[in-house]
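Note that this is a trimmed complex: some chains were dropped, and none of the rest were shifted.
Letters A and B name the chains as they come in the text, with residue numbers starting at 1 for each one.
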Amino acid sequence: MKIYTKKGDKGQTQLIGKRVSKTHARVESYGTVDELNSFIGVAIAELDQEDMISDLEIIQHELFDIGGDLANVTEKKEWALKEASITRLEHKIDAYWAEAPELKTFILPGGEKAAAHLHVCRTVARRAERLTVAIDDGSELPPFALAYLNRLSDYFFAAARAVNARKNREDILYKRGKDVFK
Amino acid sequence: MKIYTKKGDKGQTQLIGKRVSKTHARVESYGTVDELNSFIGVAIAELDQEDMISDLEIIQHELFDIGGDLANVTEKKEWALKEASITRLEHKIDAYWAEAPELKTFILPGGEKAAAHLHVCRTVARRAERLTVAIDDGSELPPFALAYLNRLSDYFFAAARAVNARKNREDILYKRGKDVFK
């Protein structure tokens, strides 16, 4: 088996159920979900926190669920991503959020190397969210993809802060910022 | 206080002064400024050059200034980013530029790990610049955002070269390149 098929050399590719241009909004969306998944791979490689590594591996599987759902424009399908995955993210956010000092203002993304990479994941998740909102091709959107991606960037924010808190590294506050968190 | 509000789960969000789609050009722009800010966090975590770390922290604050300015579509506002920040960048560029050997042709982005990450920052700054140029919603643009982002990518280029020069690591010249720098 060869991995390259040369079938996409002219800029067309396949969704599940339809042949489209590689510029199709769904390809942009799941392509960016895949990019996010790769940055999570980098963050995992920099992390030494077992609980987060195991969260992130679950999230990587769920991003494949979302990717497959987004690629699928056939009728009568069952969605791979379930609402329970969002609830699970929320529990994780609450737990990590409780580990870091209360926040009033924005913080500079960074700190520990792993925290810095989690902030990259946060912002790439937000890019993936924007590109998923942009899908407007008449086919159904997976019902939980947007909420999941929205929560996921908050997960990365909470996790990044928890990493820094665990290492006793204080987040640097944005200095000209007024209180934005309520 | 919870960090997630679920208000953006349907793809809408708020600027300062207006509710818009997450696909709004301003959201793309400051979302990418935030992504750049996160890559700077990674670069800082890889750097051992105190002067650059302290530049980059100032730049991180300034990117929050820009982000807030870009998010703000209200009337009669004062802009957070001042022209002086551009002048400061130019002085830094001149200083780092003088540290590296004269350049005639393009160089391959890379070298020391920190230099490689500064090249990532350089190209993400240019992506942020492109997305800021794309804003065309009738509201005023912050007056110095474009010039700042333009200069910022040159700052990263000069800083990356200075890192390699300080470590006696020669940049690899693009071999089929004619002389492009004048």
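Note that in this section contacts are C-beta pairs under 8 Å (C-beta built on N, C-alpha and C of every residue); 3 or more make two chains touch, one makes a residue touch a chain.
It should be emphasised that the depicted structure is a prediction, and the values quoted were computed from it without experimental measurement.
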Full complex stoichiometry in copies [only 2 chains shown in place]: 3
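Please note the rule applied: only the chains that are shown with their structure count from here on.
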Between chain A and chain B, centroid-to-centroid distance (C-alpha), Å: 22
Chain B contact footprint on chain A (complex, rising order): 90, 93-94, 97, 102-103, 106, 108-113, 115-117, 119-120, 122-124, 126-127, 129-130, 133-134, 146-147, 150-151, 154, 157-158, 172, 174-177, 181-182
Of chain B, residues touching chain A in the complex: 1-4, 6, 8-11, 21-23, 27-28, 31-32, 34-35, 37-42, 44-46, 57, 60-61, 64-65, 80
